[in-house]
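One chain of protein is taken out of this complex; the other chains stay put.
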Amino acid sequence: MKYSSEYRDAKAAQTLSQEIHRITTRPWTLMEICGGQTHAIVKFGLDELLPKQIELVHGPGCPVCVTPLELIDKAVQIAARPEVIFCSFGDMLRVPGSEVDLFGIKAKGGDVRILYTPLDCLKIAKENPTKQVVFFAVGFETTAPAHAMAVYQAKQQGIHNFSILVSHVLVPPAMEAILGSSANRVQGFLAAGHVCAIMGYEEYIPIAAKYKVPIVVTGFEPLDILQGIAMCVKQLEEGRYQVENQYTRAVPEGGNRAAQHYVKEVFQVVNRKWRGIGEIGHSGLGLRPEYSEFDAELRFEVSGYTAEESPLCISGLIMQGLKKPHECSAFGKQCTPEKPLGAPMVSNEGACAAYYRYRRAELASTGKV
Amino acid sequence: MSEIKDFTLNCPLPISDYPTVTLAHGGGGKLMHQLIERMILPAFQSPLLEARHDGAVFNLGGARLAFTTDSYVVHPLFFPGGDIGSLAINGTVNDLSMCGARPMYLSCGLILEEGLPMETLWAVVQSLKQSAEIAGVQLVTGDTKVVDRGKGDGVFINTAGVGVIEHGLVIAPSAVRAGDVVLLSGDIGRHGIAIMAMREGLEFESKIESDCAPLNHAVLALIEAGVNVHCLRDLTRGGLGTTLIEIAEATGLQITIEETAIPVRDDVAGACEVLGFDPLYLANEGRMIAILPEAEAAKALDLLRRSPNTSGAVAIGRVTDGGGVVRLKSQIGTTRVLDMLSGEQLPRIC
Partner (left out) sequence: MCLAVPGKIVSIQGEELLRQARVDFGGVLKEVNLAYVPEAQVGEYVLVHVGMAISIVDEEEASKVFGYLKEMGELGELGELSPDGGTKQ
């Protein structure tokens, strides 16, 4: 496929690898923000191509992983109602709530459906006028425009049996939370290219300046990630801390203005709880009061519910880059993709699941787990 | 969450801790393996079952026979490249073929849902008949039951089959040796994607047809030409990745495969990109791997390529000592260890 296969060229990857080796003189700790990048790094074994001094820590950029337990419980409570058709992206179905996951609700007879796009909910709502159609709107800035469009169109078209359970989070506040932590080790960031395709990268400029960290907007193919690492290391070695854009083919500086407009129309910035990290101020999106009729939490009266997360799970430390998945005492034992304790073990993109899938046998053979 | 215990040490339930069966228990991944290992195998202990083959192989009345059974549930019933009828014949024919047997006689149990149009049933029956003719097997016994509307998905089919083994080879993971070569009979993932393309909520337009096909003629061609086949496996649920992991775990040997050697059609790869799937774990219904000595690989490839359902056969890797794991040499030249998935792949959207 054009714009994919040519970025997976072995010889070019070797060239970039040599370049990174050549310019690296000291140890550096970089964080790739996005779970999709983590997935590519593990799937393509990209860290094999890096010098030992470069450590990659996996960031909190997986919406499946950072959705707090209580929101999963709310989803489960709503999905269990007989009048509800509960729709979601695929990997949310396996995220464990306090008692059960959405697959469990499906097994008990709930109408739980996997959709590719939230826009399909409008059609389902029209076809099922006596049902309540709910979409589990998880995601970062990349996904918010699709949810905004679904809600906006529902309002325009007068579709009243549709609502969304919102769990939208934002990248820059999470980066600031990581950088502001006294335990922070991250010295440079690969910013998530697809978030920036929507938002642009102007908002990273003050972060780079304030915390003196280089931030490189990076794509998702092996060559993108290697080039992003090379650009980030080069800045570190030269003592620079700028915002640079590796992913220019998809990311204009200002992002996608049309998408930003509709996100702003439908959503407002709110405080959000992150699984394993806790509440971060102004770190998420919620529906504006003008669109509150589409808020599933209000419609199904679950907004007051709270739940505590497992004390065994150290997903917060993992998502802040303070620990590696295999350093968790529950990794591969109490916590596996079949019965995950924490969300990073759930999603294919989750740091723990990626480790479990691709690294467990290796770690076992070297006695690390 | 404090009640979660390490179930391998101390668990009141025989399988994991799902109190109910979930779809993942039938997905061909780890949960299904757990179900088999912790519930089925202990309940029906038998050396034949322990062999964990696609069918049971035994001597009876002076003949060496293979015996297998499989149930077919597929939605939709008709899909590009096949239907539940062709699946039900080819699946059982292929399971017998993987034992090195010549498939002979099949049974067919139909479980029909009240309200199923006769026209649909007729189409399925015609497909069963045609597929049996193509594979060269006879349907010799059967059963029909009807369940209440809403208790079935139109048609469920169970077929069992008997085949005769006309050679002295042991075709099983136990025969695999370090130095063997792994052959793959054609491109992978078409069946899984053909079905996925029709799934509500995920649908897309494609020209991808299921690879559903009988493999008995290709297997018998190998055996009749005297190729010393060590192991055969058809790649069904769980795909190439899961099948190789099963063999590596069963033998304790390491299997290393080359990603660039594995044929995946562009449109299958495209669908995988969009849904976030890995083609290594997609279902196939007419693909197999053959593991055999390197010295016989060229001859085997030549024979397979002459048979219509295995014309795309290629060598994808080899077996070496140690590890009990499968290593994939990626297209960018790095190596990773393949792990079994939990259940069916879920579309990876975020």
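Annotations
As written, the chain order gives the labels A and B, with residue 1 at the start of each chain.
The rule is simple: a contact is a pair of C-beta atoms (placed from the backbone, for glycine too) under 8 Å apart; a residue touches a chain by one contact, two chains touch by 3 or more.
Nothing here was measured: the structure is a model prediction, and the numbers come from that model.
Across A:29, A:53, A:98 or A:117, the residue that sits in touch with the chain not pictured is A:117. In the complete assembly, the contact with the undisplayed chain comes from A:258, out of A:205, A:258 or A:298.
Contact with the chain that does not appear here is found for just one residue of A:153, A:184, A:242 or A:268, A:153. Only one of A:30, A:195, A:233 or A:296 touches the chain withheld from this view, namely A:195. Considering the full assembly, B:206 is the residue among B:206, B:228 or B:320 that touches the omitted chain. The chain not shown here touches subunit B at positions 193, 197, 204-208, 260, 265-267, 269-271, 273-274, 276, 331, 348-350.
Listed by residue number, the positions of subunit A touching the unshown chain are 1-7, 9-12, 15-16, 18-19, 34-36, 61-63, 89, 116-120, 139-140, 142-143, 145-146, 149, 152-153, 156, 192, 194-195, 197-198, 220, 223-224, 227, 246, 248-252, 256, 258-259, 262, 349.
The definition used in the following text is that only the chains that are shown with their structure count from here on.
As a whole-number value, the distance joining the C-alpha centres of subunit A and subunit B reads 34 Å. Against subunit B, in their complex, subunit A makes its touches with residues 1, 4, 8-10, 13-14, 35, 42-46, 48-49, 62-64, 87, 89-91, 93-94, 98, 103-104, 106-108, 113-116, 120, 138-140, 143, 222, 309-313, 333-334, 336-339, 341, 347-349, 356-362, 365. By the touch criterion stated above, subunit B contacts subunit A in their complex at residues 1-2, 4-7, 16-18, 20-24, 30-31, 34, 200-202, 266, 269-270, 273, 275-276, 278, 323, 325, 330-339, 341-342, 346-350.
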